[in-house]
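Complex shown without one protein chain; remaining protein chains in place.
Letters are used for the chains, namely A, B and C, taken in the order the chains are written, and counting of residues starts over at 1 for each.
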Amino acid sequence: MVIAAAREIRDGERVFVGMRLPLLGFAVAKELHAPNAIGIFESGVVRDWPALEPIFTMSDPPNVAGALFCCGLIEVMSLLQSGRVEMGFIGGAEVDRHGNLNTHWVGDDGRRLRLPGSGGAADIATLAGRCVIIMNHERRRFVPRVRYITSPGYGDGAGWREQRGLAGGGPSRTISSLGIFSFDPATREMQIESYHPGVTVEEIREETDWPLSLAPDVTQTPAPSREELLAVRKYDPDGVWTS
Amino acid sequence: MVIAAAREIRDGERVFVGMRLPLLGFAVAKELHAPNAIGIFESGVVRDWPALEPIFTMSDPPNVAGALFCCGLIEVMSLLQSGRVEMGFIGGAEVDRHGNLNTHWVGDDGRRLRLPGSGGAADIATLAGRCVIIMNHERRRFVPRVRYITSPGYGDGAGWREQRGLAGGGPSRTISSLGIFSFDPATREMQIESYHPGVTVEEIREETDWPLSLAPDVTQTPAPSREELLAVRKYDPDGVWTS
Amino acid sequence: MPKLRSLRDAVAEEVEDGMSVFMGAALESLIPFAAGYEIIRQRKRGLTLMTTISDMQFDQLIGAGCAAKVCGAWVGNVAAGLGHNYRRAVERQEPGPLAVENHSNFSMALGLKAAAMGVPYLPTRTLMGSDFREEDAFAGVVCPFTGESLLAVRAVQPDVAILHVQRADAEGNAHVWGNLGVTQDAAMAAQKVVLTCEEIVPHEVILSDPNRTLVPGFLVAAVCCVPLGSHPSPTQGYSRRDDRFYFDYHAQSRERAGFDEWLDQWVLGVDGPDGYLERLGSERVADLEPDGNHMAAPVSYGM
Partner (left out) sequence: MPKLRSLRDAVAEEVEDGMSVFMGAALESLIPFAAGYEIIRQRKRGLTLMTTISDMQFDQLIGAGCAAKVCGAWVGNVAAGLGHNYRRAVERQEPGPLAVENHSNFSMALGLKAAAMGVPYLPTRTLMGSDFREEDAFAGVVCPFTGESLLAVRAVQPDVAILHVQRADAEGNAHVWGNLGVTQDAAMAAQKVVLTCEEIVPHEVILSDPNRTLVPGFLVAAVCCVPLGSHPSPTQGYSRRDDRFYFDYHAQSRERAGFDEWLDQWVLGVDGPDGYLERLGSERVADLEPDGNHMAAPVSYGM
């Protein structure tokens, strides 16, 4: 998933990185194919190279020392709102067929379970040029319709974002622990683009709570290259995120 | 006029100082009766002691070195807009009987003459807790009604500010080269409060283009004390502003 | 009343039951944990806790029964996962009911900015498709120039903002650097500010670099010298993040009984900030020491 995240970052792009896997994906992308990518963190940090040590949060001192720009949250969100951030990573507890994410409430055996909330994810989902969703793939997380939209995807399908005046482009891909998914341009519905090595389309469908369709030319996700694996090891030497 | 300006500053107040005479008045007040006054400059400077050398503009390096806070113009104006600035000094080319100021256009022998504009004066006039107007007293400058309201006083009289939703309190006094003027609480019309030593009420009325009324207990402006004169000399040793 | 006070006095005198209290302005760094512990020790009640991302501080205050309401974008434990006390309060009203007003990071920042600027709202393009745009803090507006539909975010004015900073003088003029989040907006938005700081410095140190000043001291009600007052969160240049502390708390607070033990061990059974550092132990404190080879390039304000 880290390597798949890295592959989503194009050279020279400004990316709202967030935490955990995307943080590492940013480091790997900078190391390999996107040396001029800029990482933006909602706490008010803009970096042109990865954090100086492994970190748990975007506010940790190694992500601040050697930054390009430290400012307020308003300033980085203003860059986002004014259309100068090409991409952002987001996640959630639930995702649905139109890429809407929920991090507020989920049901658990008939009981409601309170989750942490949006953080900056709703802002990124609304405003970034495009979003990449990162999720663990489980049937209870891939649902036909989220109970609550924290971070909007394509709502109930094509035209929904435009109608509500959302400035950003919406999710371009979902990267899960089983595969990579795109959104059908006509219906804005999630579809299998590739399955990770060792995973089958059937397994993915089993872990998804709606009938997932296939993108044209569905294929296997390219296996990590030697360079990619080396870059991951360099930035996660203890395997905290990738073990 | 410098000493009269200084006397308007109460201890502990936050004051939008501006330039020229008020700048010196702030220094004199700090030296004498208002050691805890704070000077705020619209360029984004907050000081708890006067500039380190005589200066021509608020952005001059001696007004920045040793400041308490350097920020953006938005931040100091936000302090003003949120009601945390008790007083501000303003001036203009014309003032009228209700304390409105004009720094946009005046007539000169039937021709229109373009003036520099508002700067921050309109903001201070609208938003400061109270304003003190400083003007050279000439008949062509003290007019019944300004041609253009740059910095609003009391508009056309009592109730005007409230009706238009102006947040600040309006002008409390006018300090001119001839006297000091307050505003009648009932009519919001400028009235003579005191005449400077060596000036008569008749002279003031002659240099004013409307029939100026008298405040109750009109008196002579107290002459500068020895301490006040010494403080002025200290901050304006070459007499640039007070010769 | 002098501004420079002990943390105990400052919390006793500046934080009242029922107040709205903003904390966690720099997101996961500079969290005023020591002040939160003091609020718990003094058994403050009925607080509205405001934040962007609170990390685990709010979970502690909620579990200790100090909060009636949370207004923010995220409550949990950033490194370790969900906030168990937050869940118990919202799902089972334990130890008491908890109201929640949902924001995103940006909408909370805009609410603070509106209050800081002295206007009742600010317009934004964010949250146009989120379900929580239906909350009372938001309303639709139309741009009078372009006719676009926008979202208005209502001003958020906390009664008090508690902020941890690197250094301050006795008058509350402070220098803060590194990761800032909404620190300056919170300081300008709040009715009053309480600062905890790593060190008290002479007034001249602040005046030597006015661009580094957080806000002028006249907005600050109290300043308290509390070294490591952000522990376990980091303070750039003064303290690393104590990651283990977050994981330990997460494990211990999974059940209510474990949280009570944690509370006795780290808050109620501790004699203020000094006692807390003693309990941490000198070895752990030494481990938090940052590496010092990251000095800012010199700057002259020469005139």
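The rule we apply is simple: a residue touches a chain if its C-beta (ideal position, glycine included) is under 8 Å from a C-beta of that chain, and two chains touch if they have at least 3 such contacts.
In this text, all values refer to a predicted model and were calculated from it rather than measured experimentally.
Can you list the shown chains that the omitted chain is in contact with?
Across the whole assembly, the hidden chain touches A, B, C.
Consider the whole complex, including the chain that is not shown, and state which of A:M1, A:A67 or A:L166 touches that chain.
Of all options in A:M1, A:A67 or A:L166, contact with the hidden chain holds for A:A67.
Looking beyond the chains shown, say which of C:T51, C:N77 or C:T124 touches the absent one.
In the complete complex, the chain left out is touched by residue C:T124.
Given the contact definition stated above, which residue among C:G129, C:G178, C:G229 or C:P273 touches the chain not shown here?
Checking each option in C:G129, C:G178, C:G229 or C:P273, the one touching the absent chain turns out to be C:G178.
Tell me which stretches of subunit A touch the chain missing from the display.
14, 38, 45-46, 52-53, 60-62, 64-71, 74-75, 78-84, 167
If the hidden chain were put back, which residues of subunit B would touch it?
19, 42-45, 55-61, 63-66, 70-74, 77, 80-81, 104, 111-123, 125-127, 148-152, 155, 160-161, 164-167
Provide the residue numbers of subunit C that touch the chain removed from this figure.
Answer for subunit C: residues 117-125, 139-141, 143-146, 148, 150, 152, 154-155, 166, 175, 177-178, 180, 201, 205, 208-209, 211-212, 234, 236-238, 240, 290-303 touch the chain left out.
The rule we apply is simple: only the chains that are shown with their structure count from here on.
Using the mean of all protein Cα atoms as the middle point, what chain has its own Cα mean nearest that point?
C
Which chain has its C-alpha centroid at the greatest distance from the C-alpha centroid of subunit A?
Ranked by distance of C-alpha centres from subunit A, the top chain is B.
So how far apart, in whole Å, are subunit A and subunit C when each is placed at the average of its C-alpha atoms?
Averaging C-alpha atoms per chain gives centres 27 Å apart.
Could you grab the centroid distance between subunit A and subunit B? Build each centroid from C-alpha atoms only and quote it in angstrom.
So the centroids are 56 Å from each other.
What is the distance in Å between the mean C-alpha positions of subunit B and subunit C?
So the centre of subunit B lies 40 Å away from the centre of subunit C.
Please set out, as single numbers or ranges, the residues of subunit A touching at least two other chains.
Not one residue of subunit A touches more than one other chain, so the list is empty.
In subunit C, which residues are in touch with two or more of the other chains?
184
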